[in-house]
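Complex shown without one protein chain; remaining protein chains in place.
Moving on to chain A:
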Amino acid sequence: MSTNTASSSAGSGDPSTARKNSKRPKYSKFTQQELPACKPILTPGWVISTFLIVSVVFIPLGVISLFASQDVVEIVDRYDNDCIPAPARTNKVAFIQGASPKACNRTLTVTKRMKQPIYVYYQLENFYQNHRRYVKSRSDSQLRSPKYENQISACKPEDDAGGQPIVPCGLIAWSLFNDTYTLSRNNTPLAVNKKGIAWKSDKEHKFGNRVFPKNFQKGNLTGGATLKSDIPLSEQEDLIVWMRTAALPTFRKLYGKIETDLENGDTIHVTLQNNYNTYSFSGKKKLVLSTTSWLGGKNDFLGIAYLTVGGICFFLALAFTIMYLVKPRRLGDPSYLSWNRNPGGR
């Protein structure tokens, strides 16, 4: 009787309205959630091979990273302290802000042959170029085009001088690094090429070639270097480099490139102008001459990290293999199911 009732109640008394259209969902693998799928599971074989592969890849990578780092020859000379005459060292801030001559001579010895190009960096430490007040104090549109010269709202407190907009405005530009280095090798001047130290993209698109410095460093407090007002910003490479704010409080900025090789035993004399005030926040200043490798500068960290991870993976692969051999579990053995382990108990 059952099938009859069903249809009769649906059509009750008026067969014409009987619904013939089935609402049965259309069958598809998608709607039934039966799409073909790969369902990997972590078997000991897979896991051990994964670890082996990782260690096989990582250990060589670590070794070549270390070699790359070892290949780099680097001369680092910290001068912030030494370049202050001994009597002035009790109040370095007063000295650096004063008018006394700031010239300072340093001598560096090349201990290993350095192939060109040799990069000249200045390294600042404890200088927070990523400080929130600092990074925000710039106007990128002003740098691009003279049209936006007046977009200085973000640049406080270096936004205008006597009502005239400062170009380039903001704390970053204002604090442009202004120590200078003059290098000589064995008493012959050593050319430092200051062209091409900034990113090409910055020179071409970010800093306008029609934007000229205006009212720069005219305020009551001078933060750093001045800029020649007849050179467009796109050519002011020191500024461009500086404006790429460093990510970390210890950083290097490219000062220039030496395009000759330096030989082992060469003596480099550096005459520097120690103008830049890092003393108020105990920042360090270092001069760095360094070659580079394909992996960058001298830093063993990555190589060690790769070796460590590779080593751990190798150890894990070994350990898992032993565990697997000593105490294997048959995969998919239903006797491990909780209701089979203690029957009856729930």
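The working rule: a residue touches a chain if its C-beta (ideal position, glycine included) is under 8 Å from a C-beta of that chain, and two chains touch if they have at least 3 such contacts; residues count from 1.
Keep this in mind: contacts and distances are computed from a predicted model.
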Per UniProt, the name of the complex member that is left out, chosen from "Phospholipid-transporting ATPase", "Actin-domain-containing protein", "pyruvate dehydrogenase (acetyl-transferring)" or "Transporter": "Phospholipid-transporting ATPase"
Sole residue of A:Tyr181, A:Trp199 or A:Phe314 that reaches the chain not shown, by the stated touch rule: A:Trp199
From A:Arg78, A:Arg252 or A:His269, residue that would touch the chain that is not displayed: A:Arg252
Among A:Val54, A:Ala191 or A:Ile231, residue touching the chain not depicted: A:Val54
Residues from chain A at the interface with the omitted partner, ascending: 1-6, 8-10, 12-15, 17, 19, 22-27, 31-42, 44, 47, 50, 54, 58, 61, 65, 93, 121, 123, 125, 127-135, 138, 140-141, 144, 156-162, 171, 175, 199, 201-202, 205-206, 219-221, 223-224, 244-254, 277-278, 280-281, 294-297, 299, 301-302, 305-306, 309, 312-313, 316, 320, 327, 329-334, 336-339, 343-344, 346
